[in-house]
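Of the protein chains in this complex, one is absent; all others appear in place.
Chain nomenclature is as follows: A and B, assigned in order of appearance, with residue numbering initiated at 1 for each chain independently.
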Amino acid sequence: MKFLANIFDSQRKHFEKGGKLEVFYPLFEAKETFLFTTPHRTHGGAHIRDAVDSKRFMSTVIVALLPCLIFGIYNIGYQYYAAQGLQADVMNYFCIGMWKALPIILVSYAVGGTWELLFALIRKHEINEGFLVTGLLLPLIVPPNIPLWQLALAVSFGVVIGKEVFGGTGMNIFNPALTARAFLFFAFASDISGSAPWTFLGGDLVMSAKQAVAGWSGATPLAIASEAIKGSSVESLMAFAPGDYSLTNMFIGLIPGSIGETSTLACLVGALILIATGIASARIIISIFLGGAVMGLIFNSVADGSSNAMLAMPFYYHYVMGGFAFGAVFMATDPVSAANTNLGKIIYGFFIGFIAVLIRVVNPAYPEGMMLAILFMNMSAPLIDHYVVQAHIKKRLSRG
Amino acid sequence: MVDTSKNGYTVVFLAITTIVAALVLSIASEQLKVKQAVNKKFDQKKIVMKAMGFKIDDGAKPADIDAIYKKSVERIFVTPMGKIVSVKDADKYNFEKTLKPVGLHKAPVDMANLSDAAKSVPMPVFIRKDEKGLPLNYTFPVTGKGLWSTLYGYISLNAKDLNTIEGAIFYDTGETPGLGKEIEADWFCKNFVGKKILNAEGKFVSVSVNKGVVNPSDKMFEHKVDGVSGATLTCNGVTDLLNKDFHLYEAYLNSLRGGKK
Partner (left out) sequence: MASSEMKSLVIDPVMDKNPVTVQSLGICSALAVTTQVAPSLVMAIAVTVVIACSNAVISSIRNLIPSKIRIIVQLVVVATMVILVDQVLKAYAYNVSKSLSVFVGLIITNCIVMGRLEAFAMHQPVGKSFLDGIASGIGYGWVIVLVGFCRELLGSGKVLGVQVVPDALYDIGYTNNGLMVLAPGAFLLLGTIIWIQRTINDSLQEKE
């Protein structure tokens, strides 16, 4: 480390103001602060005595994401063999999973990082750390079979339209990773809907396409539940022969779906890490689950069982299907796009859960209501905060 | 210079302006009426003729199309009971609008308990004829509910067996672009060609839209078309409306089949 530090110290002069490599200062700064603490010190009195700067902040999120990532990689391999009616050992699962997931993560970081660097150079500021998290979040919320060029476009969209037009990290209204996901959903609907995109079955340059066993279908639980016409959604899920869509199995996450979001269990582990380190707001997470439950119970009470089978589905099924848990833990808690007042966080979270379940049940064309619900509440967050603050001021004034 | 603020002046000015505007518009409308009517009729004809299997250029002249239409297409009206009826002002008859009041606009339709009004609704059938005047195929409109919007289409049946589909077309739907709206695409419409509505025993089974690509080894291969992935509900709509409209025309088709035997 000492050796590296010396290199940085000896080279700094080239990158500082007046040096010949001044233009590339952001690049230098990013590498240096990634490895060491920043050489900049606060002038005047320091107010916060804490090692947490936004880079440490982001790396904690990365650590919290690891359970989801590792499980997601395992699950790609598991689904690959399950679709062919086979079983294999854990190493095989991981190898297949890495084969599919690594390129996705690399493309996400490479393309997003390039845009970040470009904007940092043009706008002459330091490279923002925000993309460290966004670059990993996005691969976890796309299907394993996503074409890489589409992913590259989506990352560009998320970074440029979702963040940079607003002025860069910290200024964005929407969560950039979700913006990218929404772009994919609306732009390339056929590659992210239906039952094909969720299970890797070979068929790329190296691995030949495998034949799935007869009767197999990669339909996600959400699709099964929303398309159940007769009987309740739960029965349709239980009756879905090619996969095990029991509550327990969906909780563990051995089901087809986006790479990192299938396992509610892994999301909860991540949630514990985030809450324990004080990075994510427990208020938001809990009120999201609460909001989902309330909407679910309202639907249960009006369900007549005939028109829309999903009405009668118990609310906790929503927790384990699709991206509900992942969205609640990692997307909605993004401090930049979430509400910031304490009461605001509760309102914000409650309506995310509420709207997510509403969209899932009532609008069959958009099974993944979580994404739309979070984006919608991202948009409303400043308004919520504004009214919370106003109410607070009024209360104080009336107290005299 | 006149005083423009007086009330009398204002009224006169407005009257003159309105009269001039009305005059201009009525002259224009009178001059263009014939051409507009031709366009409108031509547009509907083009869709029907596409379903019949005519190859039509987008740039084709209305007069040419009209000539072909006159020579080889005949339109008749039949009721759900199979009776051939005549309709006054047939060119202005709006079939889609007549269906709604009698409850035939969306599936399911209970064929056993049709109201009297429903039993006598005139429904168009377009017959394509060869040079000798013998029917080549029968084409009729199909309509029903999709996910968001009403789906419109035409289905064409081979005249020899009244069983094989010769063409299908869906148009003017308001479904999700890229998903549901794909049913308007060529690949989806061509999908129907060669499919059969009767099974080997001659019983009616309709044609349904499959979830995904149809497996050629499927027993129902002749009665299923490839679905649009991610648009299951629109596809179910198509399945339902086909089932409904084949039933509506069944009496007429049976009378044709009976006549042959």
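Following the convention adopted for this analysis, contacts are C-beta pairs under 8 Å (C-beta built on N, C-alpha and C of every residue); 3 or more make two chains touch, one makes a residue touch a chain.
Not measured: the values here are computed from a predicted model.
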{"item": "Interface with the undisplayed chain - residues on chain A", "value": "147, 149-150, 161, 165, 183, 186-191"}
{"item": "Positions on chain B contacted by the hidden chain, ascending", "value": "1-2, 4-5, 9-10, 13-14, 17-18, 21, 24-25, 28-29, 32, 35-36, 39-40, 42-43, 58, 177-179"}
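By our rule, only the chains that are shown with their structure count from here on.
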{"item": "Averaged-CA centre spacing for the pair chain B and chain A, given as whole angstrom", "value": "45"}
{"item": "Complex contacts: residues of chain B adjacent to chain A", "value": "147-148, 176, 178-180, 182, 211-212, 228-233"}
{"item": "Interfacial residue positions of chain A with respect to chain B in the complex", "value": "188-190, 193-196, 217, 223, 227, 364-365"}
